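With one protein chain withheld, the remaining protein chains of the complex are depicted in position.
And then chain A:
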Amino acid sequence: MKVLVPVKRVVDFNVKVRVKSDGTGVELANVKMSMNPFDEIAVEEALRLKEAGKATEVVVVSIGPAQASETIRTGLAMGADRGILVKAEGNVEPLAVAKILKAVADAEKPGLIILGKQAIDDDSNQTGQMLAALLGWSQATFASKLEVEGSDFKVTREVDGGLQTVKLKGPAIVTTDLRLNEPRYASLPNIMKAKKKPIDDKNASDYGIDLTPHLEVLKTAEPPGRKGGVKVKDVAELVSKLKTEAGVL
């Protein structure tokens, strides 16, 4: 079974983003970029399936600017076998990403596609579910455990009330939650080896998919600020303030 893992290049999770003063977006110049953390978990899970003999090949695919090849290299350095870069400039919405991924999946015919549950830049939490819809496949979002059962899958999902376990008919889409695994760090020899692994270069136009956004971004603004309050000296003062000043007790 081949496993396809889409990965996204995003602003590193440690960076506190700044909104541009003209309201056209957030400042991306000279900001550290990394693989979306949930996608790292997805790559790790695919690699574990391969190491357990359940998967034969792990292919990472990224849709974005030319620099997204660095994100693919990160996946290859972790241990993925090869990469596919689909170049697309500007704001590519989850629906368009899902359409491109469908075309990639049609060509690659994976038995499983593992995606991060959401990208930490636009926080949309859509691509995996949309891809499942377009392919007509089963889906399990927010996975904290994934088991292969022949060509089917048993997935434990993190839901609002606790955990839910479902069985998916393969081929299937799984999106990762935080507790699925802890991604490995790429070792230096593997980083060197990754430089020789193949990355297939494509363009979004190769797939004939319209990338025109459906959502027009009118502006991007700072959220209303929240000022820090006061420090209290002890529990007695805290209780007194909550009771008389804040009125919440």
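In this section, a residue touches a chain if its C-beta (ideal position, glycine included) is under 8 Å from a C-beta of that chain, and two chains touch if they have at least 3 such contacts; residues count from 1.
To be clear about the criterion, contacts and distances are computed from a predicted model.
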item	value
Candidate names "Putative ABC transport system ATP-binding protein", "Sulfate adenylyltransferase subunit 2", "Sarcosine oxidase subunit gamma" or "Electron transfer flavoprotein subunit alpha"; UniProt protein name, chain not shown	"Electron transfer flavoprotein subunit alpha"
Contacting the left-out chain in the complete assembly, out of A:1, A:33 or A:133	A:133
Touching residues on chain A - with respect to the absent chain	11, 13, 16-17, 19, 26, 38, 93-95, 98, 117-118, 120-134, 136-142, 144, 154, 157-169, 172, 177-179, 213-223, 226, 228-232, 234-236, 238-239, 241-243, 246, 248-249
